[in-house]
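Every protein chain but one is kept in place in this view of the complex.
Read from first to last, the chains carry the letters A and B; within each, the first residue is number 1.
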Amino acid sequence: MKLHDLAQAIEGDCDQPDFEITGIQSLEHAGPGDLSFALGLDYLEAVTNSRAGALLLPRDFPALDRPTIRCAQPALAMAKAVELLRPPYRPAPGIHPTASIDPGARIGPQASIGAYAVIGPGCRLGARAVIHPHAVLYPDVWAGDDLLVHAHVVIREGTRLGDGVILQPGAVVGGDGFGFTPDGDRHGKIPQVGRVVIGSRVEIQANACIDRASLAETTIGDGCKIDNLVHVGHNSRLGENVLLCAQTGLAGSTRIEENCTLAGQVGVAGHCTIGARAIITAQSGTHGDLPGGEMYSGSPAFEHGKWLRVMALLPRLPEIYQAWRKGGNK
Amino acid sequence: MKLHDLAQAIEGDCDQPDFEITGIQSLEHAGPGDLSFALGLDYLEAVTNSRAGALLLPRDFPALDRPTIRCAQPALAMAKAVELLRPPYRPAPGIHPTASIDPGARIGPQASIGAYAVIGPGCRLGARAVIHPHAVLYPDVWAGDDLLVHAHVVIREGTRLGDGVILQPGAVVGGDGFGFTPDGDRHGKIPQVGRVVIGSRVEIQANACIDRASLAETTIGDGCKIDNLVHVGHNSRLGENVLLCAQTGLAGSTRIEENCTLAGQVGVAGHCTIGARAIITAQSGTHGDLPGGEMYSGSPAFEHGKWLRVMALLPRLPEIYQAWRKGGNK
Partner (left out) sequence: MKLHDLAQAIEGDCDQPDFEITGIQSLEHAGPGDLSFALGLDYLEAVTNSRAGALLLPRDFPALDRPTIRCAQPALAMAKAVELLRPPYRPAPGIHPTASIDPGARIGPQASIGAYAVIGPGCRLGARAVIHPHAVLYPDVWAGDDLLVHAHVVIREGTRLGDGVILQPGAVVGGDGFGFTPDGDRHGKIPQVGRVVIGSRVEIQANACIDRASLAETTIGDGCKIDNLVHVGHNSRLGENVLLCAQTGLAGSTRIEENCTLAGQVGVAGHCTIGARAIITAQSGTHGDLPGGEMYSGSPAFEHGKWLRVMALLPRLPEIYQAWRKGGNK
């Protein structure tokens, strides 16, 4: 692919239009035929050391002695360039003869359904669905267009999904919530008969679990991205564009408003609300509400700047304690 | 269903016996034909705002202008009402033609075995087993009556399960323990040839992992409930009615005595014992034994009341430190 054609496709400007690009790679692994990329000035040394034949750069990056494409949003342009130069694996349309599709299911045009996939009665899938081998859709799962479901995903009965939803391998949508109530000496099970409602452009990654509601709905807003091994408890509600990083857990009836980011291994207790655009840093936790627009850290979490000062002091506690006891030099 | 018939079935008293109920829903989502419920006085405002046609209430709840069922244990009564009004999905009895059942397996009456389920030689399942599509039972798995196994569950060789066990999608029972021993510069594998023994009325939720013992048994007592993504290490022993909330991890040879509750993301190190009826709050951890009957918090965990006082002080550390340095106003 000529640099000029690529630049046009990703809305950038190139300086050597006839340079031939054969691949795209990270700076470290790129070779003379590859395009690579730098997102800012801190990539400068890596660019210098890279064998990449051409570079995708921000507009204000210093001049280089190699062919370049410059653009306003290099990360986004890079994502588009990858789609063109190394399109992700996608099985061909068609229905594998071993797929078990209930006659009462409706599948849109151009679907690809893999070996041993199971699609239950009452399911309705939009156009261009890709269902990899061994995915299981229980009865009455409805999805919009461009559903992409990887191997060993389970989507339980009654789930609703918008357009462009991606489920990575082993994700479980609609498992029973953890709902029990005392029954004499025992934990009596509260039937979990609500459902999960997932918006459009949501991605749920490997082995993450989104529990169905007890009676009503667990809802995941449009554009949410949920990383590996995340737990979303029953009746939780996520606003639009929430990021839940790996191994984060939401206990139940948890409300995460739009555009929040919860970093890895964060925990939020039941019935809490996290306000819009809040950021909670890794391994933090809260058992109370947190107002939006701020960054929080710690377990229990409080304001991030204050937490940094506390954590700077914490390792010094023993020496401070000794100084106090001795009444010595402060 | 008439309110009178429902009240009788769930052992409550109703005031408008002929009122017709068509569903059951949360206060927020209920409509005029729905029964909803309040578990105590803190639901009062939500009850007032709800469109629910009828309400299930504790006996001492204030009078309402709507039909009610009053009962001693409203949460338990609600669970029973859900079973009657919105019974959970359950596939019809029968064995799907694609299920791969070894001729040496014994399956009790009225079983439902789904598409592509695999049941190995020597397996014995009691009456009314429900095995959803794609569950895999390795050889020699024995279970009591009313086993309910969801899609993509794996139960490895030799596992024993009591009556009424429920396994949510993707749960793994009997995976190898994490057992290695130095072998020169390498980690030599210790074969994991023990098994998992699970009592009756145990529920293990989505993508949770219960490892087999090295030689003897990992045991899960009657009535234990294990949430999504929990890890139970090899040779652990859980007493009756233990609750392990989501993403909790038990390292190995861990002993959790009866009626303990470990909240979400708790960790317990190897060879520790947690005494009966202990409660460990979310994100806490311990590498030592904890006596029963108490509540613990922190990592490492100590008595909860003391932990609350420490945590109230922690964010103030920098200002206290500055005050001390200045010798100023305390």
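Observations, loosely collected:
In the analysis below, a residue touches a chain if its C-beta (ideal position, glycine included) is under 8 Å from a C-beta of that chain, and two chains touch if they have at least 3 such contacts.
From a predicted model like this one, the values you see are computed outputs, not experimental measurements.
The missing chain, though absent from the display, is touched by one residue of B:G108, B:G285 or B:P318; that residue is B:G285.
If you put the missing chain back, the residues of chain B touching it would be 100, 116, 118, 134, 136, 138-139, 152, 154, 156-158, 170, 172, 175-176, 178, 180-183, 185-193, 207, 209, 211, 213-217, 229, 231, 233, 235, 247, 249, 251, 265, 267, 269, 283, 285, 287, 298-300, 302, 306-307, 309-310, 313-314, 320, 324, 330.
Residues touching the missing chain, restricted to chain A, are 24-26, 28-29, 73, 75-76, 78-79, 82-83, 86-89, 96, 98, 114-116, 132-134, 150-152, 166, 168-170, 201, 203, 205-207, 223, 225, 227-229, 241, 243, 245-247, 264-265, 281-283, 299, 311, 314-315, 317-318, 321, 324-325, 327 (touch as defined at the top).
One rule holds in what follows: only the chains that are shown with their structure count from here on.
Averaging C-alpha coordinates per chain places the centre of chain A 26 Å away from that of chain B.
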